[in-house]
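Here we show just some of the chains, and they stay where they sit in the whole.
Lettered A, B and C in written order, each chain numbered from 1.
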């Protein structure tokens, strides 16, 4: 069993209204030293695979095909065992 | 980008050699790269209408009710009591093909801005959508994304999405159609315009910060989609409905102060289009410093700033000396409002970066001097053959009841509840007639009035005969309004066609426009604005010609609003209008015979007018209890819709023996309305129809929980539950994939 | 009676609530801006309207709860004042801790706008005394994140204290799983706090308070408040 920790973030040039709203929210709470907030997704995908290489290939493909939208998002992931 | 060494940079930007020479002539010099970029977007089809202008001129645009015709951000129509309705439709087809959620969302955002820029408070949204077949995963993906994008934006900003239409056809597989329409209400005195007048008045940018979104989006929208589009696509614009809600409230508050001289939203071509259009309309110039424009990203150059299509921004020209008042209103809503320039008297749009002039172009060169083409028009060669297809000899269905059920489950005909349940159609508490009827009705608080709204187009009819198809689109829209008891007042249209440089496409366009114009004249519904989207093609194949028609009508007394549902046991059911043997272009013909051929149903504008007048009178005089237009699927489907809407069945007997049952049940003959009538009013209704020289036929009675349709050689007998299961279940079932 | 309708940036049912209180009910009403530090008048009831405060970004209601006026709202509630949160207002009330639990994404992940049937589970609250116990009312919903969740212990407590005020039901009043379209714990559509003065509900009673809109059963949430404030008599008392 493997677990992939997948991070999906908006591409840098893409507007992130959520991030902006959270930043404003933090500011109004008195966190005046916040420079920037970007909001993305974090997914934990547990999967069975022969070996690590196989798991890596699978997750890479999942990210490309479904977990991220290449038009507006980037992704990266780590793989942990167990 | 500026360092591009291509020796013909204008070609890269979508301008022809001929156009480049014209630009040199206008400026009496070579344009620099920023200027070239500005010309390229303003002279794109999307902004300049260079291929469509001569044809659009043929539309009727005048009428006593018209306060603002085409040329402004939205058309405006008088509804009495010092009130008016502003409305407009806009396409977002190409962005939606690339990123359906954001493409559709920003389309909604753009059309809302067009309406509140006029000083109107938006009160309703509609949309007209077309996708490929739902059996394709990509179509499902686009359909799902577009619907949630529309919902995401409209629901958040709090404007109810009250109506629309969805069709599925393979011609839209690669190039979906996404048209959004917005309707707002204003007091006459608050009517605002996109004009920069008053030399010395400040020019302000308000709303969101500028980023690198959608640079060259307008040019992108003016090209065919192909594989390279994926690569060429500009940074996708992301909509922020929350920001737009704040912007809308702030702008409406600002307009109430009376300090606004002119206001223009930044849509396609962003700052470039808004500034040159405002100056051009005001016969003035504008001088602007891009260094002052609030930016979201670092290191943006003048080219990027001028061409950015970042959403939720506006250009405002307030009276001189009122800058601080403007700023304080925007500050209250947490928004930027920055003076970036000034109105000048020299007719020049002068863009500076600090002290340095980076572009200097006569404003009118960008707006009015764009070359206009009268394209060649030629009827497609195969069309005559297709129209001539002999439909008289086709075999009849073997099982009418099964055919009827199959027809109800065709995605194009089936209930669109799956779509509109995702839209908040009630926010604002004005929605008196919800989606699912002929037209939506919203009340106007503080008056007894209601506004009826619809958007319509059967593009298969337009494909088979653009002239007749154009007439039908307008007539059906008006008929939908009339069924609620509303008098049709005006039109906004969205032309979604293929590449106009192809004579066959241009012919379709010209013919459809001729039909639209003629129908608008006959029904006294002037065109007050609209939008043209050409180049809707994939791999050289055009979509079905799709001129969607958005229409607005007025109900004097909201208490008298009429709906489609059968309401009382034992009410008599009549058909106004006549049944004819017209299967051409029908959904039945495609479904059962696999044919998209023949002539579409004919449309006689004189008959249509008397039908509409008669129906309106019947409703006004409280003589009928329901009214419903027959459209796709014909008489049988329309009857089913009347039954389902109120949960009341009907016993129908169709006597006409001269017609084939398939034509009678499923043919899509125009100018027909099903009404239900209390027995005591039957004679009066018949007399009224006769006085309008209108055929009226008794169909049966409302009763029970089944729909029974008997004819000489067929029987349909189904419970409403069985009918509903097919009608409502079809799309959810397909979407489960 | 005087109502305050709080306006957060992104509220979009504020005008609807205001209209019902003022035009339909004939009561006094003020809009109160989220940035206000204090109430400028004495209010008898505070309404937190529906909408998308702060775009519903991050979590619904999460940023709104820090608006300056919320300190006042919390004070008002603690002193026993009547607070009604509808839809986004309900979400804000849970985020602010005035009501237990939380509202999460609908189980099918879609925004849904439609009529629902609600069973009045407790008609002895200031917000429901004009309904009969067990009455079934048709009230529309419009939300994407309206699934009510809380832990077991909280749910037990809600039940024991009769804090569950509305539950999604069939037209016949059966609170079966099929009518639980959004996946709420125990079909919960609306709850009240322990003290009985703060009500949160996902459905929109203000959207069905006039006959011209086809249904006016929602009006009684507002008539109940007025009856209660007038020193109200509960049904059956």
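Criterion: a residue touches a chain if its C-beta (ideal position, glycine included) is under 8 Å from a C-beta of that chain, and two chains touch if they have at least 3 such contacts.
A quick note: this is a predicted structure, and the numbers were derived from the prediction, not measured.
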Work out the full complex's chain counts from this file and present them as a formula in the displayed labels.
A x2, B x1, C x1
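The rule is short, and it goes like this: only the chains that are shown with their structure count from here on.
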Does A-C or A-B have more contacting C-beta pairs?
A-B
What whole-Å value do you get for the distance between chain A and chain B if each is reduced to the mean of its CA atoms?
37
Of all residues in chain B, the ones touching two or more other chains
240, 242-243, 334
Where chain A touches two or more other chains at once, by residue number
17, 21, 24
Inside the complex, what are the residues of chain B that reach chain A?
98-99, 102, 208, 211-213, 233, 235-238, 240, 242-243, 296-297, 310-311, 334
Going by the contact rule set out above, which residues of chain A touch chain B in the complex?
10-11, 13-17, 20-21, 24, 69, 71-72
Partner chain A, residues of chain C touching it in the complex
54-55, 57-58, 62-63, 66
